[in-house]
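Okay, so here's the structure we're looking at.
What you see is the complex with one protein chain gone and the rest in place.
Naming follows writing order (A, B and C), and every chain is counted from residue 1.
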Amino acid sequence: MKFSARSLFANALSGHENWPEQFPNKEPKKEYDVVIVGAGGHGLGAAYYLASKYGITNVAVVEKGWLGGGNTGRNTTIIRSNYLFDESARIYDHALDLWDGLSQELNYNVMYSKRGVLMLAHNVHDVQSFKRHVHANRLNGVDNVWLSPEECQKIVPFLDISQNRRYPVMGGAFQQRGGVARHDSVAWGYARGASKLGVDIIQNCKVIGIRRGADGAVEGVETEKGFIGAKKIGVSTAGNSSVLMEMAGLRFPLESYPLQALVSEPVKPIVPCVIMSNAVHAYISQSDKGELVIGAGTDQYTSYSQRGALHIVEHTIMSICEIFPIFRRMRMLRNWGGIVDVTPDRSPILGKTPVQGLYVNCGWGTGGFKATPGAADMLAYTIAHDAPHKINAPYNLDRFVGGRLIDEAAAAAVAH
Amino acid sequence: MGDFRKTGKGVIDTQQPVSFTFDGKSYSGFKGDTLASALLANGVHLMGRSFKYHRPRGPVGAGFEEPNALVTVTRGKGRMTPNLRATAIEIYEGMMASSQNRWPGLGFDIGAFNNTFSAFFPAGFYNKTFMWPKSFWDKVYEPFIRNMAGLGPAPTEVDPDVYGAVYGHCDILIIGSGPAGLAAALAAAKKDQRVILVDENVNMGGSLIGAGHVSIDEKSASDWVAKALKDLNKADNVVLMTRTSAIGYYHDNFVALAERLTDYIPEAQIGKTREKLHRIRAGKVILAQGAIERPLVFNGNDKPGVMLTSAAQTFLNKYGVAVGKEVAVFTAHDSAYSAAFELADSNVRIAAIIDAREGVSAELISAAEGRGIDVHIGSVISKTGGKKRVRSVEVYEPVHNTQKTIACDALLMSGGWTPSLHLWSQSKGSIKWDEAKGVYLPDLANENCVCIGSCNGDFGIKAALDAGSKAGGGRKVYKTDEPVFGSGQVFDHLPNYIKPSKTKAFVDFQNDVTDKDIKLAVREGFKSIEHVKRYTTNGMATDQGKLSNLNALEIAAKALGKQAPQVGLTTFRPPYTPTTFGTFCGYRTDDLFEVTRKTAIDPWAEAQGAVFEPVGIWRRAWYFPKAGEDMHAAVARECKATRDSLGIFDASTLGKIEVVGPDAAKFMNIMYTNPWSKLGVGACRYGLMLGENGYIYDDGVVGRIAEDRFHVTTTTGGAPRVYRHMEDYLQTEFPELDVWLTSTTEQWSVIALNGPNARKLIEPFVEGIDLSPEAFPHMNVREGKICGVPTRLFRVSFSGELGFEINVPSHYGRAVWETLFAAGEQFDITPYGTETMHVLRAEKGFIIIGQDTDGTVTPQDAGMSWIVSKKKKDFVGKRSLQRSDLVAEGRKQLIGLLTDDPKTVLEEGAHIVADPDQSIPMDMLGHVTSSYWSESLGKSIAMALVKDGFNRMGDDLYIPMEGGVTHKAKVVKPVFYDPKGERLNVV
Amino acid sequence: MMLIHCPYCDEKRPEIEFAYAGEAHIVRPNAAEQQAMDDVEWSKFMFIRDNKRGEHCERWWHANGCNMYFNAVRNTVTDKFIKSYKIGQKRPSAAQIQKWKDQANG
Partner (left out) sequence: MSSDIVFDQAVEIPDILKSGDVVTTLVGERTRLSLRVKAADRIAVAKALGITLPAKIGKTNTKAGIMIACLGPDEWFIVGEKAKYSNLYNKALKLSSKYVMSVTDVSFRNVAVELTGPKVAEIVNVGCPLDLSLAAFPVGKCTRTVYEAAPIILHRLSEDSFAMECWRSYAPYMVGLMTAHVQGQRV
């Protein structure tokens, strides 16, 4: 059933009794052309694009829990593409292009809101670094502009731009096409879209092994619901990627860390865009429910516990209140944790692995949500062609051997 | 007022009337009232509007679980607090409260239009529409949705109140002071243990407060509580904390408590700590958080006046308030009867008890009949009458299909009890489904933690008391005289003759989630309870599902044809109660947010009117403007004065590490790219440090003070990580080396003097050091005295001029600085800041780590191959430098740029291309890392990282800017000033 | 905030005194070994990590305590420390870890 105001109206009259399942949960078949492990936005999206763009519909997505229950449903939903390096700009901007028509393409409103992302500069080094980004972005065709403190305040009227503060606002970089989307809807929309094209979504089906043949190539996955055959397996399991890779006998340059986020009680609209402050580690937006959505930093140690420490939350809220003291009287409603997988250069690994038929999409660290459609499309492309697209080709494993890292964070390194 | 107040009931102080306003109207209550109890005493039930449909709402609960009676309290500029639960805030004289999420008013709210058309806004409706035409989304739909957001008003002013945060420790932390918690505390108090007992309410005692009908050990419950508190107060190993919510349970029995200190005080002064975060490490945690009554899900359960039976009981016992004059009770649990009887015994007419169960004990029925109360067994409520207040209920008896309307002005509901497992679950204790009770209960502990009383399913006062005593290490068996707690039945569905499409039975009272929404979610394939929650938003309101989660679970389970435990429970997340951001900040705001490190000379610079910049967590003088000067004018003047005569600069922030021990040189050889063994005592050398990845990590001048002692300097921001990096290698990889590291950054103030007159200035002040160029050449260090205090005097230069860096004990730093500055008048001594320092070094082509390099630049890229030892077998980063991509052609290399127009100063960060006419995306060669106006040279200079830069010497490159402007610049070697270095040797 | 047993202080101390220092027992090759390694082998030393879901040997630095680096086994699913031990001690075997767990439990 197509979603529209008309169908919503018609269904209202019948008491909403006739809506079909958006994504039927299937029992696994014996074999598929492709099995995607991990039903987050990236994995479901890859299945969707395999079916819709690359003509492979005999696809299963297997998920150990419930779809969209990992980092897709736990992140602060920030979308932007104002990255420094060409490689990053290309993949994130590809994602942004796909975000733009995603609701219509999926016939599912993912509520991508181009409310803009403002990154505040608080010291001379920030100014230098952000301008470097803005200039690179401009020549790469990415819409990121430098704003004076006054211009920042025009966008965020409650921003204090007096210069005698501990962290004065010395300007900002603003990307209008950046913004937020409704995270759950992204997973649901892709799930519904993929299901309609014949993809089987199999939830509560933990993968416990990857079977490889005598030639070393993959033959399928062992799961709690039995063996599922597939000559091609795409792994898109974020924080658990090391665990999956180990099943195929691979050790990866990955570490998984707890990452927390929190929301306040809902209040009337006040935060007009996404605001990020790297110098104090604070970022904030306001949801369509009115909650302030605030991202925290990672804990220092590796963990799969989906649980972080209080002092991380304390520091996050302190940072927010330092930049925006008007929020000190707001109240925290809910705080949760996810597991982010981080590579040595904090850029993803997206492409083929040394094992024939095994493809991986991991290492997105704290930045995976914004890349969802782009990463999903590239994973699907790579699986379909058994070769990476030129957009994801740089995100190979070899870069850790030769040293051609894509290190956005190092490029913003602070010293003096 | 007073119509609904029952004399002789409650623990309020009727001698102290308190007046307050709600939505501008004045009311009166008593000290000890909550806003809700005071309004109910005045007959006011309508206190709020729901989130989505703006339905008129009254309180459902009587405490912190309340989802609906949310208000905004204002007490002056910046002290506006939205979303407060009327049931949990104490009134004070002059309190100003207002309702929220309504316009123009609470009684008539335009937003209630949503309710009329609620059929079109079922769960997930937004996913299905607002997509066409596409352009409408950004411009029309999305802004509209956003404007509908939120409950209370957003803050507009800075909160002037202050907050606190402290650490604490105890052997036993008891959370909840009902019968279980009190009994646990009494038992624990007798041991030699530190006990903390916390309760989120004003009074301790929980359900025992005002429970006049119950006796414990032959005392009335009130007397027993009073005695217990008296004993606990006397015990100096026990700390009692009220108005304190346990909000989060973290690793290793670390529990966060939020204490509210001033909100209830009429003239709460600004400056007094409003709320305090207690971060408690407990040996053992005893959770006695009780249980929350479960609402029933039936058509019309959302009228103001419909509330939990236990809430009505609390309003009566704690505040002496009857929630109505004619009260109907709808129940599926025995416990509602005793509540109804208490009301009846306080002269509240019980219009009827409607019990959904078929089998109810004869005793209860006869006890009801004895009080003249009609009991309708096997009956449900099929609808309710009234708009802004419930006026009647329709009792439906499905077996005989009869309906009967009964008038009432309040309706109490009881669907049984939900043990509070929030903190238990946060502690990662496991839970199990108890089929008999129809609830989740604690199972296996993950920490040293137990649940006792009704949160453990031990319902009833005696059960709670005995469990408490045991948990507290006692063996006391209590004797109580209490009504039997009884049992109940869980209904996943209540029958109704009215077509479902015509009914609205709410599950989440704040987020307007109905049973139909949950069924719709299941129908649409949302089968995990987390999916149901997210699709419907059930349990995501400000009560975080305390009232709604179990009902939603039952409804979803039925729709799925599964048992509740197969569907699972959503995760409990902190905080237990919404907690003020300020509380998490504690004292750490403004100057205490982060340490702002200042040098000993900083106050002098401030007095001189310096402009500062933050560098890492230091603040440094950036430039010293004279009247009317902007930064460029000041920097031009500072540069010229330094090159012409003498500049003085505070370099104290540079990191310093003393590397000492017989193997000091060996260790330095490992940590730096260049060799150290042959550096003579008294000599200095510039050192370059790499990460193991081969990229430049830090740099600085190192002086050899003795054979076994190096005075190492680092960058300002890099000092902590360099120290850590060194300790890491020393302890983990080279523990056999006999060498030790000590941070001495703050031992020394460092005064840099640069300019041809530098030596002349210090000569008269120095003792014990021969300053002559022959005895003390460039790149040497000597120990002696200056201005009478010990010094390590370095002859080094980061400007290209004759330079000294005078290290003196930091507590004397300012004094030495002032002495030298005063004496420097004869040389027109000029203080300069970091900006001038940057210009002077750029003129010489010296790099700034983090500006001219980032974490991707090798020494070769920076044109510093000369500093990488070819002879040393090992140093950190050596092997990585040999990796294929690090030795490949076409890497970005640090070069100088001179603009075609010497007046054009390039923008730092601007990107460089070979062909400015190409289309976007352009092929970028690199970027400008440093760029300044050089007053000394009369032209602009720049440094840049450019692909294959060393092979482009003399080439013209282009810098395309905004608005079609393109600058042209020539690639040169990055040494612009005095390339032969002659100025170092000025005599 | 976890409590971490420092084997030098022989005390459990709060996590904020410590800095995490990554996976343990990744020994830096000596000069000769480094030169014998090709880029692939070198990259394994540099970047490949177990990232274990379960019992993980890792390094901590008691930066605001005794200033010592040490090793610990921690379960990364529960975040529970099983044992901490000094630098220089060998990577514990699975049997050794089990023994430590049994000791802790009984």
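Here is the rule we use: contacts are C-beta pairs under 8 Å (C-beta built on N, C-alpha and C of every residue); 3 or more make two chains touch, one makes a residue touch a chain.
Since the model is a prediction, treat every value here as computed from it, not as a measurement.
Trainee: If the full complex is used, which shown chains touch the chain that is missing here?
Mentor: Over the full assembly, the chain not pictured touches B, C.
Trainee: Which one, B:Ala339, B:Val816 or B:Ile829, makes contact with the chain that was left out?
Mentor: Spelled out, the listed residue whose C-beta touches the missing chain is B:Val816.
Trainee: If I consider the whole complex, including the chain that's not displayed, which of B:Gln747, B:Asn780 or B:Gln882 touches that chain?
Mentor: Here the residue in touch with the unshown chain is B:Gln747.
Trainee: Using the document's definition of touch, tell me which of B:Leu287, B:Ala322 or B:Cys787 contacts the absent chain.
Mentor: Going through B:Leu287, B:Ala322 or B:Cys787 one by one, B:Cys787 is the residue touching the chain not shown.
Trainee: Which one, B:Phe64, B:Trp132, B:Tyr587 or B:Phe734, makes contact with the chain that was left out?
Mentor: B:Tyr587
Trainee: Touching the hidden chain in the full complex, which residues of chain C are there? Just list them.
Mentor: Touching the missing chain: residues 1, 8-11, 13-14, 16-17, 63-68.
Trainee: Tell me, which residues in chain B touch the chain that this view leaves out?
Mentor: 162-169, 194, 269, 271-273, 279, 281, 587-588, 591-592, 594-600, 618, 658, 660-662, 708-709, 738-740, 742-748, 765, 787-789, 809-816, 819
The definition used in the following text is that only the chains that are shown with their structure count from here on.
Trainee: Please compute the C-alpha centroid of chain A, do the same for chain B, then give the distance between them in whole Å.
Mentor: 22
Trainee: Per the centroid of Cα atoms for each chain, what is the distance between chain A and chain C, given in Å?
Mentor: Chain centroid spacing, chain A to chain C, equals 30 Å.
Trainee: Would you pick out the residues of chain A that each touch at least 2 other chains?
Mentor: 305, 307, 309-310, 401-403, in rising order.
Trainee: Hey, what residues on chain C touch two or more of the other chains?
Mentor: In chain C, 1-2, 15, 19, 39, 43, 46, 78-79 touch at least two other chains.
Trainee: Report the residues of chain A in contact with chain C in the complex, numbered from low to high.
Mentor: So the residues of chain A in touch with chain C come to 240, 242-243, 251-256, 300-305, 307, 309-311, 341, 343-344, 400-403.
Trainee: For chain C, which residues count as touching chain B in their complex?
Mentor: Touching chain B: residues 1-3, 14-15, 19, 21, 27-32, 34-35, 37, 39, 42-43, 46, 59, 61, 63, 67-69, 78-79, 87-88 of chain C.
Trainee: Any idea which chain B residues touch chain A in the complex?
Mentor: Residues 51, 78-83, 119-120, 122, 125-132, 134, 137-138, 142, 145-147, 149-159, 161, 163, 165, 248, 250-251, 254, 256, 277, 279, 428, 500-501, 516, 520, 523-528, 530-531, 534-535, 537, 540, 542, 544, 571, 573-575, 578-582, 584-586, 588-591, 593-594, 596, 613-616, 622, 693-695, 698, 715-718, 834, 848-851, 854-856, 880, 883-886, 888, 907-911, 913, 920-922, 924, 927, 960-962.
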